[in-house]
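Below is one structure. I have some questions about it.
Apart from one protein chain that is not included, each protein chain of the complex appears where it belongs.
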Amino acid sequence: MEIKVRAFGIAKDILGFREQTLSVENGETILEFKKRLLSQYPKFEDLVSLAFAVNEEYCSEDFVLQPLDEVVIIPPVSGG
Amino acid sequence: MEIKVRAFGIAKDILGFREQTLSVENGETILEFKKRLLSQYPKFEDLVSLAFAVNEEYCSEDFVLQPLDEVVIIPPVSGG
Amino acid sequence: MTDSLMDIQVLETPLSVEKCTAFVQDPAAGGTVVFVGTVREWTKGKRVLRLEFEAYKPMAIREMTKIVETVKERWEALKICVHHRVGVLEIGEEAVIIAVATPHRKAAFEACEYVIDTLKQTVPIWKKEVFEDGEVWVAAHP
Partner (left out) sequence: MTDSLMDIQVLETPLSVEKCTAFVQDPAAGGTVVFVGTVREWTKGKRVLRLEFEAYKPMAIREMTKIVETVKERWEALKICVHHRVGVLEIGEEAVIIAVATPHRKAAFEACEYVIDTLKQTVPIWKKEVFEDGEVWVAAHP
């Protein structure tokens, strides 16, 4: 299935894109998606944290992705 | 000897004046001055506190008044 | 009492949050905290028409300066502004503005709160609340 991926801050720099459609396994969880991301882009390992949001809400690692979900990759925030 | 007395806030209302020259005993302390004030104007007894300043500084009750000192009567403050 | 690092005034004219905040701006500041004390409409269920503040001005400035000196030392504050209004104030008007800039923000919160708490205890300024049916010197009686 396909999902949309958006990245901000340093995540965007590591990935080299701000927005892209990616193919993932049907019923993939955030945890599985994260593992694949880390193995493909090891620089994510160096970050203090790595969170994900779907539908403008933080989601837990057992969240099951649906086709056309927009997954937002959230590196450590630093507003304020 | 003579001293100058200034009063603010409710102290001014109780005394009925804002500024006056008063005669006191030579070498009178703030404590003695305060006692005389309380007996002459019993409404001061009702206040939460009563402080005195000489030369723009709070002074303790054993402070000895000098001729021409300006004694400022400071009822409970309520700035801010 | 005004120099380049502190601005302490008792004023008969309306206060300005913008001015107080601008004064404490500093390239080394990481956080600025501003306290604004306004005239409340209700106190203990009674409607306040207006407030009247009076100050023993030279001593008020002196006492505020002491507070500010403590803050500069204890919290390494960079710049501090304390403006207190006197005279007749209408509901919603600013009675006091305190702005503190520090390198790190936690200190700015603590320092600003210390200034207002201490100001209310030691600075010779008095507030009279005027109601429809009378007036009261605030905090005078138990």
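Annotations for the structure displayed:
When the chains are written out, they are named A, B and C in that same order, and each has its own residue count from 1.
Everything below uses one rule, namely that contacts are C-beta pairs under 8 Å (C-beta built on N, C-alpha and C of every residue); 3 or more make two chains touch, one makes a residue touch a chain.
Quick caveat: nothing in here was measured; it's all calculated off a predicted structure.
Every shown chain that the unseen chain touches in the whole complex is listed here: A, C. Per the touch definition above, the residue from A:V5, A:V24 or A:V72 contacting the chain not shown is A:V72. Check C:M6, C:A29 or C:C81 against the missing chain and you find that the one touching it is C:A29. Counting the whole complex, the residues of chain A in touch with the unshown chain are 6, 8-10, 13, 46-48, 53, 56-58, 72, 74-80.
Contact residues of chain C toward the unshown chain are 17-18, 21, 25, 27-38, 40-42, 91-92, 103, 105-106, 108-109, 112-113, 116.
What we mean here is this: only the chains that are shown with their structure count from here on.
Rounded to whole angstrom units, the spacing between the C-alpha centres of chain A and chain B is 72. Work out the mean CA point of chain B and of chain C, and you get 26 Å between them. Multi-chain contact residues of chain B (touching two or more other chains) are absent. The multi-chain contact residues of chain C, meaning those touching 2 or more other chains, do not exist; every residue touches at most one other chain.
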